[in-house]
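Removed: one protein chain of the complex. Kept in place: all other protein chains.
Labels run A and B following the written order; every chain starts at residue 1.
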Amino acid sequence: MVKNKLALFGCVVLLIMILSAVFAPILARYDPDDLVDDPLLAPSASHLFGTDELGRDMFSRAVFGARISLSIGVVAVVISLTIGILIGSVAGYFGGFVDSLIMRFVDAMLAFPTIFLILSIQAILNPNIYNVMIVIGATSWMGVSRLVRGEFLSIKQRSYIEAARSIGCSNSRIIFRHILPNAMAPVIVAATLGIAGAILTESALSFLGMGVQPPMSSWGNMLMDASAYMQDAWWIAVFPGLLIFISVLSIYFVGEGIREALNPKG
Amino acid sequence: MLQIKNLRVEYESDNKIITAVDGINLTIEEKQIVGLVGGSGCGKSTVALSILNLIEKPGRIAGGQILWDGKDLLKMGSDEIRKVRGSQISMIFQDPFSSLNPVFTVGDQISETIRYHEGLGKRSALLRAQELLSDVMIDNPALRLKQYPHELSGGMLQRVMIAMAIACGPKLLIADEPTTSLDVTVQSEILQLMIDLKNNLGLGILFITHNLASVAEICDLVAVMKDGRIVEQSDVFKIFEKPASDYTKELLKAVPKLKC
Partner (left out) sequence: MLKVENLSKKFGIINAVDDISFEIEKGEIFSLVGESGCGKTTTGRLILRLLEPDCGRILFEGIDILKKSQSELKKMRKNFQIIFQDPYTSLNPRMRVGDIIEEPLKVFGIDAGAATLPHLLEMVGLPLNYVKRFPHELSGGERQRVGIARAIILNPKFLIADEVVSSLDVIIQAQILDVLKRIKSHLSLTILFIAHDLAVVGSLADRVAVMNHGKIVEIGNKDIIFSNPSHSYTKKLLCAVPIPDPIKSKFRK
């Protein structure tokens, strides 16, 4: 497992980010919402990432932003996993008509361009951090459900499931005690990648103003007005963008590492 | 004809080196069926794969010689050994269904090997394939040529495999558990076929199995393997009547006997 250097690198980077997020109040020298200095100051010793267009310290914003972006990523995925696993296991286990019905529903959901769905929902609701999590979670469970259904369909045929039936196990016992633990491997990999996806989606939403609202900072909304200042104050756009990029890449590396680690065990 | 001298095969697992085959010596002559018997994991299939240098990572051949008419097979380059495979020494495996490509007809697959080794054109190769199918006692060879693997039964597929194996007139056939996954009536027919091939074509056969009864039926010589070593080796009558090693005795005791 540790043989995979990329995964190790990814793990280390993620750990740094998570710790920064957790210890944000200690790491940030300034309050992220305060106007502490002149606007558009270049990165320096007192302002590691410079100041933004209003005069707020970018580094503090970034570190608090990590909290927001990472936690949205995780919660959204937890929501999508819960929905996806429930739906996928019912479809895969019972098969037949139930399966067809459920999968047609899944297909319909997949056919929706999710970004527009999210944008429409957010246009109706008042966007805030909580409904961003829920909306992302509620629109990204379809892939997981397909994975879980596939695993259930194949595991269902195995001898030890027949054995469980022969000793009188109920359906729910078979699903939760026997099939699910064996179906988790691809789901775990999908979950890690899902976190990356959720972070990207949140960033896009916040960038468009439909996600986390200022003054709360997320990496996405830090980019909101940054394009206007690209020429004069490149740090406003580059740092948040870089953080999003590095975190997503690290998650991918870790996900690949987990996939490889779970594979040979069979 | 074939002489295995002091063969050692190792493979790496979790940074440990495991010796699968530990210095075995075995000789196979023309018109001789030699049985290699042992429990699973004793190394007998590894021996078979080593002969044609088919061992892949994490396994490797660590020592010894395999002399075929005097030349060491283990020292041959890949081109040379490819010429030996199929035309001088052939191999058949346990599950015939997975050894055949499901998208090509039986005729195509048999003629492929004929065309590779003997350079015949498509038509003549197919004709030859049909002859081979009747040599292996398949019913209705002309029809079978056009069929796909999934249309044939296990016994018929094994005959097809044997036909492919003898297509280019090899002198040695390595049969790795050829009858293990077959029904008993079919098994009996394949065993009969192997003895016929030995008698009619002068074929030497290395018959690998864990079933001692089949060994008693058709083998001339028997080598018993355990944990990578040959614990006893002699002619078939002697092994069954006066087994010398304790392991052989244990094996013989465990064989269920049909009380008639």
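Convention: a residue touches a chain if its C-beta (ideal position, glycine included) is under 8 Å from a C-beta of that chain, and two chains touch if they have at least 3 such contacts.
Since the structure is predicted, the reported quantities are computational estimates derived from the model, not experimental observations.
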Of the residues listed, A:34, A:107, A:162 or A:232, which one is in contact with the missing chain? A:162
Can you work out which residue in B:1, B:120 or B:195 touches the chain that's missing from view? B:195
From B:12, B:30, B:69 or B:250, the answer for touching the chain not displayed is B:250
Could I get the residues of chain A that touch the absent chain, sorted low to high? 158-160, 162-170, 173, 178, 181-182, 266
Please give every residue of chain B in contact with the chain that is not shown. 39-40, 154, 183-185, 187-188, 191-192, 195, 199, 210-219, 236-237, 240, 250-260
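By our rule, only the chains that are shown with their structure count from here on.
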Mean-CA-position distance for chain B and chain A (Å): 54
